[in-house]
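Only a single protein chain was left out; the remaining protein chains are all shown in position.
Chain naming follows the written order as A, B and C, and within any one chain the residues start at number 1.
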């Protein structure tokens, strides 16, 4: 979740009056989270409510503090974009005991290894999220179209930083997608790019030095695919490049032909879904999501970068 | 009652320097043993071995008749040896009281009885200092007293003192002597290191003189002549510096101070210094002598007033003072004098920047000339100052300013810790420099020294110049009266 | 005998003034915006609770800094302890798991200290190395995933250990009164004023005032170390070891042992913080507490502890931690735009440090007055 790109004025100024709704984000300097906050705030302001957006700065401990502060302030509902899904269970239970409705956004609450994405944690009024495994699968399906069929394809995975559940979820989905498409492949390298462009560039450079004949590099986030594209070009490799996220930069790179494809996330829409789930819990299902199409140069216009 | 005897102690440092080549020494109860030697003779090394701070390369230590071996200060302490080191190792952030009680046993930190005990000990020494001020804020003389008190407070059977009086003025020394005599009377064994032959004569029962790590003289003090000791130290006969027969005639005014002052430390002072004049500043600890030099040098940012060199005002920062040709040899060589990680040659070249690139060869040549001129005992020009003996490090600090660009020389206790031979050499050098027209201001707690080489003497007290003395007609006791010994250490008022 | 002016000077008490100033400003802003009273018992309790983990690590870090060493690995060690706790609690129960976590933490402190003291490598690079290595261990232990305690009864125990609320009104009042008396009797004005402030705090917070258990643990730990540093010979020796190791060695103090002890203390405190962290969430994620080491060191330095050893106060470190968390709490309460928080936080940190540094500057100009004058001794 801590990948990069954009959002307009994530914390709309606190308009006095109107019911207050809290959003605890993982960190507003992460553009993806900032875009969710923007979607949340815009939706709140549209209904005359006051959004209170807190910035956990990437720290689980601070996020716990933020949630305590929100409860102490007596907001009408709390949306959590959890830094950690497992840990968030305790928060949801705690908020539930305080009698405040709570929704999760962008990541599920509960152990992601055992809980399916649409099996919403009992304490939540709703979960608004994309399905990370499905995103990986969409990338895998897209990759299958780009790979040679006459021999086992050689693939490298550029992971995010170690310790994030998305690392495993997206990789799992990616392999599922490839297998469903019946591709023969070997994953020759699987190395962290730490979610950043320079991390992706370094990892790709190094992997290409060891494995010059790679067919495809699957980057678990768009920032990394952009760095990776530079490494591929500099090494004179013909490896194909796929990312995840649908960031503005990635969309631009796909248009320019430097990157082959990505999976389109819409964080602002997600933020709005989360607010609606708190504001009108009865108006929809408990698991709320939106389509995440894989895009290539051919259909890139279907993806408007929101971050 | 313990007798400690050292037999055949030798020490070779890892860098190859042989500091001791087999020294024998006996410390007997009730006796004060004087240890002398030129700078670098090996006195401090011997003492560190005695104190367990260094391990000897060879030799044995006997406590009464038992051979003892210790390689840590703790071991020596446990055996009843208390030591005052030459480079006063105190904890700057702890108060004087706590430094004195540093190795005190028990578990309670603030014990009223311990405090009372130390307060009365301090009072009995007669040179009081603030007990609760952090040691880092005390002037060097007061720190010396803290170190002395620390050693005495431990109640050890053997007290070892490495130049305890180097930073003290005459009457303050007297009080230390009285304490040492009392210790001896109580049956303790005392080892006393000093460069002052007169105090060795007055205080000690027997004398050992080291030269180049060997014992060259060991005798009862009573049967010795001072000249014989001096000759043994220097390895040649040393003549004391005499006052010049005819009064020297200083030239044109060079340096002028107009109302130089520093709030709380120095009252407005005006004076004129002439070419070739040696101006002495006399005073007790904390009387403001160092402060006056710092104010002239621009090293005290709070100082006010004007300093003029040849009628032109000098900027009020040390770099401007140095650029104008004013040089300061500070009193605390380790913390103010040299950069420990630079070599001798680099330290000596430090104040002299001409152009962008430095010239390694020229610096080396200059350094070797200074080593020669000041007789610095060192393995070479690329030794580090920390590897030198205390007195030789002091000479390095003087050597920094012997370049022809120096127009005014400010010396703050330049002979502290310097052996008798070198002391006369340095004073002669100062006089030679003055004869060549260099004006000098000399601060020294050695009134004898001031009287011998100064053309004019100012007396400071409580941060103000209170009078002038004529060195030709004054005596040491006149100066002691004028400086008014007895003011508490570290007290401004 | 007691120099009141000095004790209440900016230099000595600067960080207290900075905290009071900040609380005052935030209370005024909250009132102006018509928000609920800022200085309520609940909010003050929240701040203390939020600062408790950093406070516990900061207090031990202060001891570390006093001895002249440095520990960057605390946050990783805390995460490791939490991982050990969460990983084991289900199988062996909460209390044994907590002890295992503390033992693991102590071992790492011992390794850090032994490398620094006996191999002689700089503490900065050693603990930077263990920061990375221990975080790696956490990743290996958790296999890069979040762990959680599944057994409800163990979880309940852990929650009880961490989340019990302790009523503080009467204890605080009693402690305040005791400190005032002690301070007046022993002529330690700071103690007396501290007592008065505690009492006032209790009255402001009201009779129902209670705080979460970690606040009480922090208070206890701080009081213990405050006593050890200020009133025992061990404390004096710790200061000596940091202020001038050579002097300490020459006085017969076992410098190695004290430094090693400080490393172990720092790691054990970090381990305890990790245990609290694990209990709080009943779970641990592999990136937990990443980067907290800088906050911990910042709290200590804001409290006036020297990076060069020999000086520092654990109580002021806690105040430094409270200052940092009051700031973020204030941002949350005032709903300040996230973009401006970083800028304001940085400026406030530097300003708070400036308060006492400027105070010190002004004092240095004044010559010290002697404590023992001949007259006094003679009298």
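Basically, contacts are C-beta pairs under 8 Å (C-beta built on N, C-alpha and C of every residue); 3 or more make two chains touch, one makes a residue touch a chain.
Just so it is clear, the structure is predicted and the values come from calculations on it, not from any experiment.
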- Tell me which residue among B:105, B:223 or B:355 touches the hidden chain in the full complex. B:355
- Item | Candidates C:27, C:77 or C:137 - the one touching the absent chain | C:137
- Message: So one chain is hidden, and I want to know which residue out of B:75, B:92 or B:126 touches that hidden chain in the complete assembly.
- Response: B:75
- Message: If I consider the whole complex, including the chain that's not displayed, which of B:400, B:431 or B:461 touches that chain?
- Response: B:400
- Message: Need a quick check: the contact residues on chain A for the chain that isn't drawn.
- Response: 2, 4-10, 27-31, 34, 159, 162, 167, 188-192, 196-198, 201-203, 205-207, 209-212, 223, 226-227, 230, 234-235, 247-249, 252, 307
- Note that chain C touches the chain not displayed via residues 72, 115, 119-122, 124-126, 128-137, 139-140, 143-144, 291, 294, 297-298, 301-302, 306-307, 338-347, 349-350, 353-354, 357-358, 360-361
- Message: Just checking the interface: what residues of chain B touch the absent partner chain?
- Response: 13-14, 52, 54-57, 63, 66, 68-72, 75, 78-79, 297, 299, 317-319, 321-323, 328, 330, 335-342, 346, 349-351, 353, 355-358, 400
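The criterion applied here is as follows: only the chains that are shown with their structure count from here on.
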- Query: Can you give the whole-Å distance between the Cα centres of chain A and chain C?
  - Reply: 36
- Message: Need the CA-centroid distance for the pair chain A / chain B, whole Å please.
- Response: 71
- Chain centres from averaged Cα atoms put chain B and chain C apart, in whole Å, by 43
- Query: If you look at chain C, which of its residues touch at least two other chains?
  - Reply: none
